[in-house]
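Working notes, structure below.
Complex shown without one protein chain; remaining protein chains in place.
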Amino acid sequence: MTEEVLGGLAPTQLSGAAQGELMDLCEQQFAQLEKLQNEIILCESDFSDSPQEQSVNRLIATEAELKQWLSTEPELLAENSEVLLRAGKAEMLKLCSELEMVFSCSEAKRDKLRETKVCEEKWLEDKTQVLSAAMNHVERLKMEKEKLSEQSVLKDTKMKIEKMKAYEESLMDCLGDILEKHIPHPQNGASGYKKTKNASTEPEEDLISLGEILEQLMNKVLETPHDPYVTIDNTFWPPYVEMLLRYGIAVRHQENNFKIRLETFC
Amino acid sequence: MEHTAHVQTKRSRGGFEFCLNDERSTTTQSLSSSNVDMATNANLSEPSDSEQSSLNDGNLSSQSSNRSLRVAEKERRKNEAEDPFVLALKYFADVEAGTPVCGNDEVERNLVLVEKVAYHKGLPPEAVSVMLEFAMSLRMGTTLCPRVLKCMIPATMVPQKAVVRAVVWLSVGKIPISTQVLFLKWVLTMFDLIDGKEQLRAIYGFIFSFITDENLCPFICHLLYLLTRKENVRVYRVRKLLELQSKLGRQPFLLHLLSLYKVFCPELVTLSIPSRMRSGFRNHSLPWKSTLIRMVKRNDSQVASSISLALSVKDKAGSRKRKHNHLQIPALHSVVNKPAQADPSSIRKVVPLLQLNSFAQLLENMHHVELPAQMGSLLGSSVALQYLDCVQDESALLRLNFWLGYALHEEFLFCDGVTHNSEESLQFLNKLLSTQHFLQEGFSSSEVFLYKFLNIWDGSFLRPQILGLLSNIPVVPSSQIGQLLFQPLMQLFFTSSIFFKCGLIDCLNNMLLRWLTWHSVYALEDDLDISLNSHTSVNMTLSGFKDSVIELIHFVGRLASVGLQLEGCHTLLLSFVLDFYETVCDTFLKYGLPLVVMPPAGVFYPALLATDPVSVDRLAYIMYRYKVNLTSAKSQGTVAEQAFHISRQTFREFNHYIIIMVNCLWNSRMFQTSNLDMKLGEELLLRSKVPQCGARFSFIHHPAFMSYAIDFHQRCWPGRKDVDLDSIKDPKSWNWYLEYLFTQGWDGLQQFVQSNVSWKTAAEVRCPDVPSSQES
């Protein structure tokens, strides 16, 4: 290692003595290297090759290296002052270039901090505005609350109820339209769909429409919320019951197969 | 109560009697559009006549889109009536159900034509409608359906109505299951391109009903995740999902949907959701995505008008943005189409974020803002971010997080071979970074992404951004920090250049700063429990937090020691390391964290023996701050009951360092220190022929300060020819020399000397005055 460091900075202008000293050092190192190399080649590796043993190899080698490091003494540089001066100079030049990097890094950091500061100030300002806006809003709500009289609240609620009623009616209209158009009354449907009609289902006179089934289910929920189940009788066309169950509109009673209720849509 | 009864009696009186009215039934519309109609109305809380009619109009046009398309086409292109593509579309719009496919050259020819256009520049919205309708209606059987779906590459956007109609066809149930899956994947891939989501939301219930199909369930869950709003979360849906979960097991797709439900309605979902789940739904479909990207890029380079069928795209800005950027931050789209009505009595008056253009407007409408359909769009809008920050809407953050996790994964971990525009990735990450800075919170999805990305990172790809994101991550539990962070980072650190090393130390310093800041903000005085991240529900005890911080500090200590050794104590690296310890030494006083960790010898000595004065000065400052922190902790320890125990070891280390510094710099007795960590044999020192070894690192001879000593010498004794620095040792000159040093800006040294050496008052004594001599 030393050999390389010194070798790296041995330009031509060194005096004979200095150069001689360096060369001597290099020679010594190289002789040492050759000696070690021969030892390595001669000694049989006792490492096994199986990958399972890799970690064992590594452990042995690392322990050996640790021992080596612990017993290593630092080595002195060459004694020649010329060499030392040169080494010192190289060190200083290296330091200079490193410090230049530190300088430009610090400048960049400073600029970044300035930017951040601007951002943070903007952020703070925004937050202050938000706070005051929220305060104003609270204030406004308080004012409104004071202005509200019992009557106006009542009127408001009534209006809302009216609206909801109208809306409900339109929904009902819509549902009715759809049911009527696409899910016909079993009797009518049977005549309308003669081709697909199953021969075994005889049209029964007292079958009710899907709309009526739904109506029963809904009414039952509203009338007796504690017992929302409706008993299936022979007026319910089985395919419609099946459909309601399959699409999760109705749910069967857990114990009684002949009872269904509307799914709790809430 | 009265109200319900009233309604009920009305209903029983004959709620359905109008069903028999023939006149009405003649005016009803076809199945699909009526369905939509009803559902849409059902979803609007404010039905008014004008609104209804306008919606009806919309549906009518969609219903008869084939016809209106034809009419429009005729008018628009009388002179190019022979356009084969238009004719091909016309064919698919008009072809009769049951036309055979086998041996039908006409359909083949037309389909090839459509495919060509689709893969080349994408299909215009009308063509998407026509082809989707053709495919999903199975007018020519099931064989063509997948092929048509595969070429459904929209040029600009996908009309919402086409998707709604296709979903309706899905419920007819004649489509083979694999094709149904294909369709859903298509919808998920194109979701951002669908021009509106309100009608899709209106048929939420219909879409939900598909969840029972095991094959469709993962995709349906994903779609529902994208569509869900608070009003969609209902008990019976939660029940259904839980039922499915008990049947299918804890599937990530169900958990994700449930976690969103839980955020909206915590009272309905009592299930505990794991805080770290498999990230995202993996329903990406590569062929479409890559074709889409390719096409978007090609279109971008062409003149906009080259899309022959391009009709009125509603938001020009949005579509332009899309074209520029496949890693798009979607344009802001509103969920509600129309501006909020100015009806003061309205129950739920909402203002879409889209309509708020300025901060001032936001402030006015803060209390009734409707979030956009695409959470990703929030990243691009400063007003939206302001809103998010003020309102702290958990569901919004969750959705944003979800979108982000998906985008990051797709873009950086799961690339599709298309060469990347790193400029886009860069912009995207920068935007994400500024968002996180703005919200002062890291997204958990970006955290999960980083843990994966670090394992395959080359250390340079988007380095500033990745390190920026990394420094934003919330506190990692100490049991996992090694596996998640330290392992990959250590491998990167020791194989990378000095600049990466500096960058990483800087990043870890910022990470520590952020953690400490969080601590100082969130730690309550009595309650040691600090929740660091409001939406990830990672609760941490103070001791858990401390453990993580200690792990991090020790990790950086190891990196720094070995890094400095390998890089020959590079001054730049040392300066970043000292930055880090400037944070560490003040944890107690600046951030209120009862913790003091000393730097390792591998950092202390390179700084103390550095050849530049800056490093020595900074070390002196750091040691000074350590002393102030320790002294203050000690005095509080005896007074306040919330005291913390600083181990004797810490005091011992600190005293040890102080003694070494004082002996080195002040007393010129460097090698006489009993337990110096560096062992140098007497013999070796003798052989080196260095005079007065012990004084070589005093303020006079220290390589960092020698130039000052020489300068001082020349000023003091301008006449002297040969410089004898030892003459400064005389007590009077020594004091002057130190004064001189301190005027050169070495404040750290000054503070260190003033706090540790009884100086000036009795210069002769010069003894170290360490804070805890009683302790040790």
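Per-chain residue numbering starts at 1, and chain names A and B are given in the order in which the chains are listed.
Here is the rule we go by: a residue touches a chain if its C-beta (ideal position, glycine included) is under 8 Å from a C-beta of that chain, and two chains touch if they have at least 3 such contacts.
Rule of thumb we're sticking to: contacts and distances are computed from a predicted model.
Chemist: Any idea which of "B-like cyclin", "Centromere protein M", "Signal peptidase complex subunit 2" or "Replication protein A 14 kDa subunit B" UniProt assigns to the chain that's been left out?
Modeler: Of the names offered in "B-like cyclin", "Centromere protein M", "Signal peptidase complex subunit 2" or "Replication protein A 14 kDa subunit B", the one UniProt assigns to the missing chain is "Centromere protein M".
Chemist: Please pick, from B:S178, B:N455 or B:Q692, the residue that touches the omitted chain in the full complex.
Modeler: Checking each option in B:S178, B:N455 or B:Q692, the one touching the absent chain turns out to be B:N455.
Chemist: Given that one chain is not shown, which residue among B:N104, B:T142, B:N430 or B:Q491 touches it?
Modeler: Within the whole complex, the residue contacting the unshown chain is B:Q491.
Chemist: Decide which residue listed in A:A17, A:L33, A:A90 or A:V138 touches the omitted chain of the complex.
Modeler: The missing chain is touched by A:L33.
Chemist: Using the document's contact rule, name the residues of chain A that touch the chain not shown here.
Modeler: Its contact residues with the unshown chain are 1, 3-5, 7-8, 33-34, 37-38, 40-41, 45, 47-49, 51, 53-55, 57-58, 61-62, 65.
Chemist: Applying the definition given at the start, please give the residues of chain B touching the unseen chain.
Modeler: Its contact residues with the unshown chain are 272, 274-279, 286, 412-417, 419, 422, 448, 451-452, 455-461, 477, 480, 483-484, 487-488, 490-491, 494-497, 562, 565-566, 568.
Note that in this section only the chains that are shown with their structure count from here on.
Chemist: So what's the Cα centroid distance for chain A and chain B, whole Å?
Modeler: Once rounded, the distance between the two centres reads 8 Å.
Chemist: Over in the complex, which chain A residues touch chain B? Could you list them?
Modeler: Listed in rising order, the residues of chain A that touch chain B are 73-74, 76, 79, 91-92, 95, 98-99, 101-102, 105-106, 119, 123, 126, 129-130, 133-134, 137, 156, 159-161, 165-168, 170-182, 209, 211-212, 215, 218-219, 222-223, 247-248, 263-266.
Chemist: How about chain B: which of its residues touch chain A in the complex?
Modeler: Listed in rising order, the residues are 3-4, 7-8, 11-12, 15-16, 18-20, 24-25, 28, 31, 34-35, 37-38, 41-42, 47, 52, 209, 234-236, 240, 345, 347, 359, 363-364, 366-367, 386, 390, 437-438, 502, 570-572, 575, 611-612, 614, 680-681, 684, 687-689.
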